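For this view, one protein chain was removed and the others were kept in their places.
In order of appearance the chains are A and B, and numbering begins at 1 in each one.
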Amino acid sequence: MTNKFLANQEIPSFLSALAQEYQVIAPVRRSEVLPDGSSRYSFQPLNAGPGDATGLSAAVLDYPIALNDPKKFFFPAREELLRFQRDGSGQFGSARDLSETIAPPPRALVGLHPCDVAALEQLDLYFGSDRIDPYYQARRSGRLLLVAVSCLSPCSEECFCASMKTYRVDSGYDLLLTRLGEGFAATAASELGDQWLQRLTSLAPLDADREELLTEVFSEIEETFAAGVAFDAAAVPRNLAKGYRDPVWREEAERCLSCGSCNLVCPTCYCFDVFDEVDIAATEGARLRTWDGCMLKSFAEIAGGENFRAAREARLRHRINRKGSYLHQRYGRLFCVGCGRCASACLVDISPATIFRTLEERYGH
Amino acid sequence: MGIKLRHFEPSKVSYLSLPARIESVQKLTRAETLYRIQLCDGRPLGHQPGQFVQVSLFGVGEAPISITSSPTQTPGFELCVRRVGSVTGALARLSEGATLGIRGPFGSGFPVQQLTGRNLVLVAGGLGLAPLRSLINYVLDKRPDFGEVHVVYGTRSPDDILFQRDIISWSTSDIVRFHLTVDIAPVGWRGNVGVVTTLFPRLTVDPDNTSAVIVGPPVMYKFVVRELLEMGVSADQMFLSLERRMKCGLGKCGHCQINQVYVCQEGPCFCYADLADLPEAI
Partner (left out) sequence: MKPKVAFFSFTSCEGCQLTVLECEDILLDMLGQIEIVRFREASSLKRDDYEIAFIEGSASRPDDVTRMRKIRERANLVVAIGACAVSGGVNFMKNFHYLQRTREHVYGAQADWFPTTQVQPVEAVIKVDHSVYGCPMTKDEFLETVKSLLVGRTPRIPQYPVCVECKMAENVCLFHRGQTCLGPVIRAGCQAFCPGLGAGCDGCRGLAPDHNLASLTNVLGEYGMKPEEVRRKLRLFNGYIEVQP
């Protein structure tokens, strides 16, 4: 596989080259500098034209974390599943499945962090196995170039990718950019990535010194993150099972605002609600789906009014167990990447990491 | 043992439903109506007792409804619907000849194979009789395959008794023993009064060769199961059907999850012994 050096001053031409063939999506600044000294970023499609705030130059490759992960490009917060014609006289009408009409433009997703890549792989597993979701699949299987950026250190106090072992991923993307002084080492991780690096002839190959430097950076990454391990991820499913009736659920849930923020910013949350909308004449409309969250009280409530998870405590236990145990039983892997978005969004400091660690202390021996 | 999580050959899901025609409408009680439905293409639904369909009305939405007829009684199938929400409310305004959408059948039905050759105690509470009826009539249509059959039905009041026609035929038949109770009775009611377990002393079955199937409101399960265990029916011979919110029926939307299972996939029918794996279940 080809390795090259992407000097800082070559980033614009690199993005322009991608923009010739893809709609480039990258993190852009979403806020001023906040009181905690950081800014917020968001993945946005960028205009290929020169300059302006929504152009390629707005892309930021050294950033801590994006507000929402790139899931939204494959599983939008709200999307139409069917379009239907109604019949007012007691007849069913007719409908068209919109999954067949989904044709995303070729897209280059630039700036994903390893945790985002890991999350996307988990969603692929969920939406793409057993009963395949044709909407997700149509968007995901469009022409796509994934350019990941290595994390050199934890991006926030809330992130726990060190424990989840998602601070580095070996697959699931095409190119990896790793900060090396005045530029990035660009390493290919797929055929497509390799082809791109070969085509980018203006980029110098990664010389021996930089290769060596890169190896050092990777081992520094390992060291840095190893120092941040707070719990044993492999033991999470077992500890959750043992701690099913632990007081931690009540203790944590007591201050839970039930605001659903943790669900909505989670890159591995995929639950959705399905509903209909009609035009004012009520003759046609759409069946849609929208992101939903198991922390919201209405989530498990049925038409008769019965709510199977009415207590906050039960909802919190469900969410954390889904991440660390239930889906592990189905798919043999954890459905959490330790990005810490949920914990950052939570105004009352509820974090899976704290709960995983607490349960490990109580049941881990 | 334990619950087997289902995996499928990969196939694309669809939210399109098949058009189906309402063949007849019969009001059963103040809130419940029985619909006989036939897919417009004439094919049988191909369901198992205990499965459910998603009923679709464009502009209103979809609602999961259990199938109340036995697959032995074709063509068509029956749904018993209680008017509680938007879709069921809109259904109540439809009459014979109207068409609606059907997706399914979904879920795992009652384990008919496992029940074959055994004595059966079939217990229903309230609207639970709707799904259970698919099994009761299946069993009666294949009567030689089963041992002694008891049907136990408890409901709130005489006005709430569902399927009176079936009940008359079950009560007068000598191939099934039917037991009925109501929670509240008006003056003049000559039947049993009390919760469904008050009927259990009448069940004279050999527990070793008996299986039980229970469908009712969530509060009912604990009491019925405890009683059956005391009678000597073993936990792995008890089956029940669990209700949850189901939006997709495809194991995707997440609403019906109980611990690690999706009720629309691994359920709604479960073996009671397996529920040890599902502390959230009842």
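We adopt the following convention: a residue touches a chain if its C-beta (ideal position, glycine included) is under 8 Å from a C-beta of that chain, and two chains touch if they have at least 3 such contacts.
What you are looking at is a predicted structure, and each value in this text was computed from that prediction instead of being measured.
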>> Which candidate, A:Ile11, A:Val236 or A:Cys256, sits in contact with the chain we can't see?
In response: A:Cys256
> Considering the whole complex, which of A:Ala59, A:Leu264 or A:Leu359 touches the chain not shown?
Replying inline: A:Leu264
>> Can you say which of A:Asn8, A:Thr54, A:Gln85 or A:Ser298 touches the chain missing from this structure?
In response: A:Ser298
>> What does the interface between subunit B and the hidden chain look like in terms of residue numbers?
In response: 59-61, 85-87, 89-90, 93
>> Across the whole complex, list the residues on subunit A that are touched by the chain not included here.
In response: 30-31, 34-36, 40, 42, 67-68, 77-78, 86, 254-261, 264-265, 275, 277-282, 291, 293, 296-298, 312, 345, 347-348
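By definition in this document, only the chains that are shown with their structure count from here on.
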> Taking each chain's centre as the mean position of its Cα atoms, how many Å separate subunit A from subunit B?
Replying inline: 40
> In their shared complex, at which residues does subunit B touch subunit A?
Replying inline: 5-8, 10-17, 19-20, 56-63, 82, 84-88, 94-95, 97-101, 218, 243-245, 247-248, 250-255, 257-260, 279-280
>> Under the definition above, what is the set of subunit A residues touching subunit B in their complex?
In response: 81-82, 84-86, 90-93, 95, 97, 99, 127-134, 137, 244-245, 270-276, 278, 282, 285, 287, 289, 292, 294, 299-306, 308-309, 314, 318, 321-322, 325-327, 329-330
